[in-house]
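Note that this complex is displayed minus one protein chain, with the remaining chains in position.
Then we have chain A:
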Amino acid sequence: MAYDYEKSIRPGKLPHIWCPGCGHGIVMKGLIRAMDTCNLDRKMTSIVSGIGCASRLPGYLDACTLHTAHGRAAAFATGVKMANPEMTVICCGGDGDGTAIGGNHFIHACRRNIDMTYVIMNNYIYGMTGGQFSPCTPTGHLASTTPYGNPDPVFDISKLAIGAGATYVARTTAFHATQIDKLIAEGIKHKGMAIIEVLDDCPTTYGRRNKFRSVVDMMKRLKDMAVPVQAASKMTAEQLEGKILTGVLYKEDKPEYCEQYQNVIERAQGKAS
């Protein structure tokens, strides 16, 4: 299928602010393709983000876009979706935004299983503020605030989402560009909370500091780390050491939050009449 990216980009909003080689643009293209695949009516689509380089994404897209405060995307989106369940709601943002400051909203949005799709761009770092470590920075790696190597353990975002109750969880990488849109599209079609984690790259503040000499090096790393879930089932624990599973990691049908609330309304109104 040929995609008309121009149609989805707001007139006059390019060039974007992202650095050369940043993966966020790849994710944006994937999101555009997914929105096309799902034939979304942009007037009925709300794209919500927090703060960070990744969170600048909605501004470039022609839809009802909401660039909120650091970490609060899922909570704003909950208000949008609940108040108007007719809308398709898509969240996007970085790993720091979604799982550090926004961690509480993230897990509770998963728990409610509210019908939205959250694309989380995990570049292992706080890009916008200049490369401080995030809950996803690998232990031992360098960030501007971990000059002796990061002492913190790491969040596995997808596992976190599954544990919290999201009913569709998928992961891919910025290298696997053609998989991004397929997973997001599936997430949009899924009724309930869909998390799509995209392992992303930030050459500017993470790559440089951790001696990935070029964007190509970083992409190669993402490629090497990724193991499709199907393939992984045939691999030993040893072979899987240091690898990251990609594809649809979890899928389940469970009552969706807004639909459940509709029952509340019916019960309340039944009593009232």
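In this section, contacts are C-beta pairs under 8 Å (C-beta built on N, C-alpha and C of every residue); 3 or more make two chains touch, one makes a residue touch a chain; residues count from 1.
We take it that contacts and distances are computed from a predicted model.
Asker: Can you match the unshown chain of the complex to its UniProt protein name from these: "Histidine kinase", "Cytochrome c oxidase assembly protein", "2-oxoglutarate ferredoxin oxidoreductase subunit alpha" or "Amino acid ABC transporter permease"?
Answerer: Per the UniProt record, the undisplayed chain of the complex is "2-oxoglutarate ferredoxin oxidoreductase subunit alpha".
Asker: For a quick check of understanding: of A:A2, A:A237 or A:V264, which residue touches the chain that isn't displayed?
Answerer: Missing-chain contact among the listed residues: A:V264.
Asker: Pick from A:G59, A:P138 or A:G165: which residue touches the chain that isn't shown?
Answerer: Considering all chains, including the one not shown, the answer is A:G59.
Asker: Of A:T78, A:T137 or A:T173, which residue touches the hidden chain?
Answerer: Touches the omitted chain: A:T78.
Asker: To test your reading of the contact rule: which positions on chain A touch the chain that is missing from view?
Answerer: Looking at chain A, the ones touching the missing chain are residues 10, 13, 42-44, 46, 48, 51, 58-59, 62-69, 72, 75-84, 86-87, 104-105, 108, 261, 264-265, 267-269, 271-272.
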